[in-house]
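There's a structure below that I have some questions on.
Omission of a single protein chain aside, the complex is shown with its protein chains in their original locations.
Read from first to last, the chains carry the letters A, B and C; within each, the first residue is number 1.
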Amino acid sequence: MSQLSARLDLPVNRPDAPRYARRAARMLLAGWGFQDPRWLDDAELVVSELVTNAVRHGGGLIELRLEAHDEAIVVSAADGSSVVPRRRAAGGGPRDDGGRGIAIIEEFAQDWGVENHEGGKRVWVRLAAMPAQQGRRMT
Amino acid sequence: MSQLSARLDLPVNRPDAPRYARRAARMLLAGWGFQDPRWLDDAELVVSELVTNAVRHGGGLIELRLEAHDEAIVVSAADGSSVVPRRRAAGGGPRDDGGRGIAIIEEFAQDWGVENHEGGKRVWVRLAAMPAQQGRRMT
Amino acid sequence: MLTITPQEGGAVARLLLDGELDLSTAGDLASAVEESLADRTLERIVVDLHGVRFCDSSGIEALLVAQDLAASAGLPLVTEETSDVITRILKVCGVWEVLTGTQPAL
Partner (left out) sequence: MLTITPQEGGAVARLLLDGELDLSTAGDLASAVEESLADRTLERIVVDLHGVRFCDSSGIEALLVAQDLAASAGLPLVTEETSDVITRILKVCGVWEVLTGTQPAL
């Protein structure tokens, strides 16, 4: 069970959705006690990739969720499209189009996956909670 | 029915909760298309008052909600205490302790009120949606 | 996030505030005023609000507390250089005259 959670609707068709989503997420996570700037940078990057993919490839309203668990933060974005993101085959050259969003997510995440969500899907990413902060967190 | 909404848990016992709550709210509202800096300042102030009251006088976890309706934004904060905020009697001097949070809310809100929420209460504030932005909003 | 920079100027201590006056920073202002009051030659404290970008009811409370602290030491404390947006809040809460010294503190 998560201790703290948040869900935010984001409009589709706005190219600035990733920007505001990652800033809102940063402020929210800081408010939950996760205040290490480097860790927040990584979390922002993952949020940006999830929302960018939902804007570019997804459909319908986007719902961003953040959940603080004991040892991890789970960030996810749901959209109305049932098409599922695919990790590109390894070994492509640097100029192979696309596939970088998932590569970035895999670099920063403990784990990630996709689940069904109201006719569309939810792409979730689990991030290790900032270690030094855990003791200081107040819920 | 609201077009876009968000709900965010906030930890109690953190004096920085109002700060992060208002910043997250600003980013979220800007992401919804409400980008006039003055209007966002007012919205931040109302969020700050609601969350400050919940931290100081409320109890349990705080849940902040934002909803975009056609002509208004409704911001609300729920907490676990069933004690209800009271507007102070008018006519007090400037140094009368307290009562300023509700005074500020009344100045900026179209309307405000309190409703039951899971054993505690939710204090809601309705703000006029930023007029110039309505046409530009994309949902 | 509030930075307070004291500027000593003989009998007047000027506190330059930069940032946000709210629940999390209210205590910082009280501490800064108390530190200034340690100087026995002081005759007046000015709180310069020029750099204050945000102030809510907790911030107003903090300004009134600061004025009370100074008054207990027999000194006037006034705010100066308030931006339009902060002026508006101070007026909404009916504390503009008292804080700027246009009306004497009670």
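Everything below uses one rule, namely that a residue touches a chain if its C-beta (ideal position, glycine included) is under 8 Å from a C-beta of that chain, and two chains touch if they have at least 3 such contacts.
Worth saying up front: this structure is predicted, and the values here are computed from it rather than measured.
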item	value
Shown chains that the omitted chain touches within the full complex	A
Sole residue of A:D41, A:E71 or A:E118 that reaches the chain not shown, by the stated touch rule	A:D41
Touch residues of chain A, complete complex, unshown partner	15-19, 22, 38, 41, 44-45, 48-49, 52, 55-56, 93-95, 100-101, 103-104, 107
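Assume only the chains that are shown with their structure count from here on.
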item	value
Chain with minimal offset from the mean of all protein Cα atoms	B
Distance between the centres, which are taken as Cα means, of chain C and chain B, whole angstrom	26
Chain A: positions in contact with at least two other chains	none
Shared-contact residues (touching 2 or more other chains) in chain C	none
